[in-house]
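Some chains have been omitted; the remaining ones sit where they do in the full complex.
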Amino acid sequence: MSKFKELKEKCWKANMEIPKHKLAVYTFGNVSALDPSEGIFAIKPSGVPYDDMKPADMVLVNLDGKKVEGKMNPSSDTPTHVVLYRFLSGVYSIVHAHSTYAVAWAQACRPIPVYGTTHADHLAGDIPVTEVMSDEMIRGQYEEQTGYQIINALKEKNLSHQDVQMILVACHGQFTWGETPDKSVYNAVVLEEIARMAYLSEQVNPDIKRMKETLINKHYQRKHGKDAYYGQAKNKQE
Amino acid sequence: MSKFKELKEKCWKANMEIPKHKLAVYTFGNVSALDPSEGIFAIKPSGVPYDDMKPADMVLVNLDGKKVEGKMNPSSDTPTHVVLYRFLSGVYSIVHAHSTYAVAWAQACRPIPVYGTTHADHLAGDIPVTEVMSDEMIRGQYEEQTGYQIINALKEKNLSHQDVQMILVACHGQFTWGETPDKSVYNAVVLEEIARMAYLSEQVNPDIKRMKETLINKHYQRKHGKDAYYGQAKNKQE
């Protein structure tokens, strides 16, 4: 029996949150969970409907992107996960989803402005969007390059992946991450809700302004700062 | 055993209406219920998911904002509830929610105009929105100041908190109140629906006008006036 049984179960359980929260239809979307001490992650198999998936179907992949256990092919987005795990220290779970409102902003190639406290409770700035991929990158190892797009976007915008745990890939969809599968899925659900609220806010007031910095920082710090006081333990984030 | 067992149960039950009516995701939102003779209210613990909450988890707080019973921290919005209970006589329950359409108007910093009878059945004027908080207030006791923002907005607009049982806090979300937990939750659900209808009405007709005063007053009075005739008893309001 695989010593990664628990990892697969955690990964499967997190994947089952995707249809539950309506983050994707059919087989779209995928969640992975990393065992950092072994350098192995579990990920959803490619093109398998959520209803049919069992914990044992999760595929194990190492940080070179090689399958190390599993009967099925891993998600075609696996190389993106590999790149993100390599570059984002302390990240042990990643979600990729095609949720409706997040996709709308990604297809519109616009970052999501901070319009309110729901957003600022999770992020002290706009939710970033990558550049549209260059033809050269598309013709290369596409899914791997998607990972580099994300890493480059964080670098260029000078964003920490601890502070910013969600990003839109232009013309595509969302990637979110966290220390645990619970947290990466939580971030995906929250991103979708923020995307929906921001869209509606612009419809209600086309001249809407970004929320002011003092209010952004107040809300972000009360949940994430060194003196955070939200939740049941110091620095607990949700 | 706590003599506030019943209060906690009422409070818990009202909190469970938040996810049921989709007024917030995860741990967002909170309801409190006051025992006016004791000057004690029960409120949701901070950052606890609704599915995991039991009646015994409700935290008891007095009107000085001090926890008097409970293992967990009370909602971080507790100081806002304290201020509202102090200033709004006859209010025994308060709801704070981040429901999607109410947030859209709050983020847009616009009051919701009376466009129809669904609105006027509950309120004879626009649903007010507070000012954006000043930097000075933000740097003070933020959640307490949020309470004062609401009290100030009612005062400046010359609104009675009996007639207007719902308000938008700019860039944030909704607060509603009532004599009972049922009523404060009812007001939160109704506000969300009114917010959605008003948004769609403006999309369907960008030149839409406020409903005329005679019609506003007719609908408000038939439910709330001294000769109210809606429902099963005189002056019964829903």
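A few remarks follow.
As written, the chains take the letters A and B, and residue 1 is the first residue of each chain.
Heads up, the rule we're going with is that a residue touches a chain if its C-beta (ideal position, glycine included) is under 8 Å from a C-beta of that chain, and two chains touch if they have at least 3 such contacts.
Source: prediction; values computed, not measured.
Whole-complex copy count, one sequence throughout, 2 copies displayed: 4.
In the analysis below, only the chains that are shown with their structure count from here on.
The distance from the centre of chain A to the centre of chain B, with each centre set as the mean of the Cα atoms, comes to 33 Å. The part of chain B that touches chain A in the complex is made up of residues 25-28, 45-48, 72-73, 76, 98, 100-101, 103-110, 132-133, 135, 138-139, 142, 171-173, 199, 202-203. Every residue of chain A that touches chain B in the complex is listed here, in rising order: 115-118, 186, 189-190, 193, 196-198, 200-201, 203-205, 208, 211-212, 214-215, 218, 222, 229-232, 236, 238.
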